[in-house]
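Removed: one protein chain of the complex. Kept in place: all other protein chains.
Right, subunit A next:
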Amino acid sequence: MEKVINVLRKQHMRSGLYGLGERLRVLLFGREADKGLIFRLFIYIVLIETAYLYLNPILYMISTMVKGLSDLLDPTVNWIPKSIYWGHLKEAWTSLNYPVSFGVSASLSLASSLIQLISCAMAGYAFARLKFPFKKFWFACLIFTFIIPPQVTVLPLILMYREVGWVDTYFPMIIPTLFGHGLKGALYVIIYRQFFSVLPKELEEAAKIDGASIYRVFFKVMLPIATPAIVVVFLFSFVWSWNDSYFPMMFLFKMQDVPLSIALAKATAATGTNEGKIFAQSIEMAKSFLSVMPPLVLYMFTQRWFVEGVERTGLVE
């Protein structure tokens, strides 16, 4: 009798031990790859490491920008300056001609992104849902437009714009967006196409049976429900046209009021004097800071919708 109890107890202990081991294994490795503790830890390490790599230049930019002469010369000061010096920012402000170039950049990128938001949606909707002749051919053209490097078409475009007198005006940056083209226009059309092609058909059919015209269906039914795609396209378009210096550089030769991206490329810090050399880096960083600040602030406010939008657009099917 005692023997039996002993055996039973042993078995019980073993199974208890086994249970503990199993529980520990589940805790560490998880039932799926993403649930275990070890994997969690691994994710955090990798993500924090990469986040640091991403943030490092930004932190460096901000820290260098506010370092005064004494902080720059002091070898013990590495990241955090002992006092905050605003001189570099002031100098960058004037050398970029900030109020003017900010205004130009803001109005250019707002205009082109707002226009692209609608014109690309029209094309994307047509590609996703509507019938028109040679649709496959035009879709191939769309993909081709996406692939083609801007450098291929830029020289003929300069000649073309010179013929019509658009060189040194803002038209070359705005007019193509009216047609759903412009900077990375093809990409936005593709994004909209993906979004519209997964929406249920019933929506537009109901409107069509009511006898609404195709424009009405588009503007009253389809566009309002495209908010996730609109957020994504608007933010991409705004940020990219804000940062773009290539097209403005090509089309604005003699213009005084240039966008920030050009002002940043043109302005060179005074490196003649000794003090200038020491300050050069700080001033460069201050300029960079001033020019990325606006899209950064915009992103901070729209970030939540943007991240959601990316997931909901299904950006790519």
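In this text, contacts are C-beta pairs under 8 Å (C-beta built on N, C-alpha and C of every residue); 3 or more make two chains touch, one makes a residue touch a chain; residues count from 1.
Keep this in mind: contacts and distances are computed from a predicted model.
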Candidate names "Cytochrome c oxidase assembly protein CtaG", "ABC-type sugar transport system permease subunit", "Methylamine dehydrogenase (amicyanin)" or "Heme exporter protein C"; UniProt protein name, chain not shown: "ABC-type sugar transport system permease subunit"
Among A:G68, A:P81 or A:P176, the residue in touch with the chain that has been omitted: A:P176
Touching residue (missing chain; options A:A126, A:A207, A:A226 or A:V258): A:A126
Full-complex contact with the absent chain, from A:I190, A:A207, A:V233 or A:L252: A:I190
Chain not shown: contacting residue from A:S63, A:T169 or A:S245: A:S245
Touching residues on subunit A - with respect to the absent chain: 29-34, 40, 43-44, 46-47, 50-51, 53-58, 60-61, 119, 122-123, 125-127, 129-133, 135, 138, 141, 143-160, 176, 178-181, 185, 189-190, 194, 214-215, 218, 236, 239-240, 242-246, 250, 261, 264-265, 281, 284-285, 288, 291-292, 295-296, 299, 303-304, 306-307, 310-311, 313-317
